[in-house]
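Apart from one protein chain that is not included, each protein chain of the complex appears where it belongs.
To keep things simple, chains are lettered A and B as they appear, and every chain counts its residues starting from 1.
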Amino acid sequence: MSNPVLEIKNLHVWYRTYGGYSRVLDGVNLHVYKGEKVGLVGEAGCGKTTTMRSVLRILPEGQAHIPEGQILYHGNDILKMKPRELQQVRTRGISMIFQEPAAALNPVFTVGTQMFDVIKYSGLSKEESRKDNIKRLAIQAIKEVYIPDPERILNCYPNQLSGGMKQRICIAMAIVTARELLIADEPGTSLDVTIQDQVHRLLRGLVEKKEMSLIMITHSLGVARELTDRIYVMYAGNIVEVARTSDLFANPLHPYTLGLLSSVPKLTGGGVAEGIYGRIPDYLRPPGGCRFHPRCPRAVQRCREEKPLLRDLGDGHQVACFQV
Amino acid sequence: MNANLQPASDINVPSFAARFKEGFRKKWYKFSRNKLSVAGLVIVLAIVMAAVLAPYITPYPEHAGKFVDYGNASLAPSATHPFGTDIFGRDILSRIIFAFRGALLMAVLVLAIAVPVGVFLGLLAGYYKGSLLDTIIMRVTDIFLSVPPLLLALAIAAVLEPNLTNAMIAITIMWWPWYTRLVYGMATSLRNEYFVTAAELIGASKFHILFREILPNCLSPIFTKMALDVGWVILIGAALSFVGLGEQPPTPALGQMVSDGTRYMPDLWWMTVFPSLAIAVMILGFNLLGDGVRDMLAKGEHDHE
Partner (left out) sequence: MKLHSYLLRRLLLSIFVLVGLSIVIFIIARVVPGDPARMALGPRAPQFAVDALREEMHLDKPLVAQYYYWIKGVATGDLGRSLVTKRGVLEDIMEFLPATMELVMVSAIFVIVFSILFGALAARYKDKWVDSVIRIMAYTGVAVPSFVLAVLFVLIFGYLWPVIPALGRLSAGVQPPVSITGLLTIDSLLTGDFPVFWDALKHLFLPALALAIGPIFQEARIIRSAMTDNMGKDYVAAAVGYGIPNHIIMGKYLLKPSLIPAVSVMGLDIASLMGNAFLVEVIFNWPGISRYGMEAMLRKDLNAISAVIIVFGLIFVLVNILVDLIVAYLDPRIRLGGKL
């Protein structure tokens, strides 16, 4: 296979807090190929968003600290890029859709103003950045996310739009100029279930049509199953299992993955979902060894002392657990 | 081995003392993270100590009143009189320290009266939002907030006899509306919270709802505002005394000393400059401390993923 579009290697991210460093990411590895749709699944607070924000280098300045790791975009380390190169990645390479569309749009500017700027500063040629061309591109993008009457939408302020519309606008802004990779951070979570489904389908359609790669962050295995080719399961700042989507559901291996699957209520009955006991650990004092061991029903002494690394069990199915 | 599966193991409720200690440690961390807040605390403590102990620590305590020594009048700063002496031969340093007393007393008394009154009216108006009571209280508040505060205080103080008590009355009259408005905003949203509705449903008294359910949730912004307001009260007090509407001579007051000094500028510059600096340092200390208190009581900021 060709080289990956994006490859994250052993990424560590810490946050400074009053109690010391909060060690959120603890060596994340992840890659995406061209045209591939990848899911990043885990419960709230496990570091999914942090991982993806480090890719665009939009972590809170002054608080986030990256002691170790590489984020390679076509082989170039984003973390070491100069502003100009980074700008290239942001305008041409990767764009991101946020969980909360209401927060991701600036409340005091019209949709048009915001979209025009995204296009204007995306490194177009002089010819392309003429006003009418910018407007044409914006209208085209709004049509692509199936919002009627784009002209009127451009003159609206975000708070005049519904949640679903706002999220479509965010998607439109992310695809308005050509990008290779789209990162979607739980784009449906804050929306009604029916709208959520529409947004997911819209995303898949657009990614396939434009032959982009997609990283879909979600806490729901169900969503990942529908949308992705391959799934990374993340727990407390570690990737614990990687597999092709079909393999993962057919043969889940990591105890955490099993727990996640069992916490989905089944339509076929069988009572309340089992779920996983306990909570995400305190990142200020993360448990030693495997970070999952305090919640793991199969933990043994070794799990407390040594950190399990991802092992390949063949066919790209990797798992980080001694007990598998 | 799998002790973690038993829920009891991680329900480890710390003792009250431990929680208190932890809470204090956290608050102190938040406060002391900013070195300027600590500096403010030190300045304020020093001023308060100096004011309380004024008769014992000032070099010339008798100079704080009617005292004349023309032999030592108008001396420039020196070892015996670090800040110099005024035209009556009184030690300016001693007078400044005594003047802190009036300024502190004013700040404490003004806030001690204005805050409870303002908070109470704000609670009432907020809880009974939409009623006639709300309309009356809030419109009166609007009126008081519609004139420059210093102007109104000046006008009230001017009409009354000029002295420290009346200056305090004047400042108090214009100070409560700020607290009414602050608490009003919070109370109007808090009254719709479920815990208030729950208290209403079980038939709790209005007193209980206002002071036990709503008020505790407003305390942190109130304390923050109080901490930041001390400096302002001192400033307005100094302004009043500057124009002769505060403490009357021979009792020293900072604003009054500045204004006396202006008549002898630039030759007796120390008569103006040192009291001016004293005002600035005092207000600075309280402002820094107030900021520290605000940081300490602020929520969030570091509570993220």
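Criterion: a residue touches a chain if its C-beta (ideal position, glycine included) is under 8 Å from a C-beta of that chain, and two chains touch if they have at least 3 such contacts.
Since this is a predicted model, take the numbers as computed values, not measurements.
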Listed residues A:Tyr157, A:Phe249 or A:Phe322, member touching the removed chain: A:Tyr157
Full-complex contact with the absent chain, from A:Tyr21, A:Tyr121 or A:Tyr146: A:Tyr121
Touch criterion as defined above, residue of B:Leu41, B:Ala73, B:Ile87 or B:Val140 at the omitted chain: B:Val140
Among B:Ala17, B:Leu132 or B:Val159, residue touching the chain not depicted: B:Val159
Subunit A residues that touch the omitted chain in the full complex: 53, 56-58, 60-62, 87, 90-91, 95-96, 98, 100, 103-110, 114, 117-118, 121-123, 156-157, 159-162, 170, 173-174
Interface residues of subunit B (partner: the chain not displayed): 36, 139-140, 142-152, 154-156, 158-160, 231, 235, 238-239, 242-245, 255, 258, 261-262, 265-266, 269, 272-273, 276, 279-281, 283-284, 287-288
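Convention: only the chains that are shown with their structure count from here on.
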Averaged-CA centre spacing for the pair subunit B and subunit A, given as whole angstrom: 49
Residues of subunit B defined as touching subunit A within the complex: 1-2, 4-5, 7, 10, 26, 29-30, 33, 302, 304-305
Complex contact set, residues of subunit A against subunit B: 15, 17-18, 24, 45, 47, 49-50, 60, 277-278, 294-295, 297, 299-300
